[in-house]
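Take a look at chain A:
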Amino acid sequence: MVEDTLDHTKGMDPLKGEYKPGTIKLEEALVRIGKLVPGAETAVRRARRGIVKVTPDMKDLVLKGLKEMGFDHFVAVTCIDWPEEKRMELVYHLWSYGTKGIIMVETDIDRDMPSIGTAVPIFRPAITYEREIHEMFGVDFPGNPRLTQFILEDWEGPPPMRKDFNSLMYSVERFGLKIRYPKSLPPHLLDKGGEKNG
Partner candidate 1 sequence: MAWSTQTWVMAFLAPIIVFMAGHLFLGIARKVTARIHRRIGPPVIQQYIDVMKLFGKRESTTHGWVQDMGALFAVIGVIVAALFIPIGGDAVLSFKGDLIVLAYILVIAPLGMALGTGSTGNPNSAIGVSRGLMLMMAYELPFAMVLVSVILYYDTASLAEIVEAQGSFKWAILALPFSAVAADISLQAMLGEKPFDQPVAPSEIASGPMVEFGGKYLGMLMVWHAMAIVVEAGLFVNLFLGGGAVFSGSGVLPLIGNIGVWLVLTLVMFLVSVLINGVFGRFKMGQSLRFYWGFPTLLALIGLAWVVLNNLEVIY
Partner candidate 2 sequence: MRKVADWASARSMWLLWYCTGCGAVELPPCFTSRYDMERYGIGPMATPRQADIFLITGYLSVKTLKRVVRSYEQMQDPKYVLGHGSCTIDGGMYWDSYATVKDVGLYIPVDIYIAGCMPRPEAIFHAFEKLQDMIKKGEAAGWRRYKDNYRFYRDNQDKVFKRGPNWALEEPVLK
């Protein structure tokens, strides 16, 4: 098992039991992250929504920094598949009860050999999200203790959420679906890819 390195109760005052983070403004947090990690591009998308774009290897540093600033609620990690640009985009969503704002940390990884360090030591709940992304997108998370089969029972096919996976053709081949009126279907469903971007 991967041991948690951070002290989760730092922000919490156990004696009085109420939550006492350093309530800093969203913009100030972004500025601090900019100073902490020089290569990071920070922007404020909307009133309470900030974005930090960072390279995969600096990701842990940003996550740890944001956690100490009070962004310690790990909402989710999602993955977007860009087949044309040969990259996969991982977005970590962090929420802070103090500043009541979300910061999204975005990183890009290569599409053919998608692999990125696990965020479990920093955020324990990431274990299940990473497991699902591993099953649905085929992204490898070295260090995640539980990368076993999750939802799809006895699954042998390719990761289904990738854009180049044709769900219709797969169900025809695996479940014996009979397409009675192929001409009535939109063309992109029948050939290689599913939803095209743009």
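As a selection rule, all candidates are chains of the complex that A comes from, given by their letters.
FYI, contacts are C-beta pairs under 8 Å (C-beta built on N, C-alpha and C of every residue); 3 or more make two chains touch, one makes a residue touch a chain; residues count from 1.
Note that the coordinates shown come from a computational prediction; the quantities given were computed from them, not determined experimentally.
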Whereas the rest of 1 or 2 do not touch chain A in this complex, the one that does is 2
Interface with candidate 2, chain A side, in the complex: residues 151-155, 157, 160, 165, 167-168, 170-171, 174-178, 189
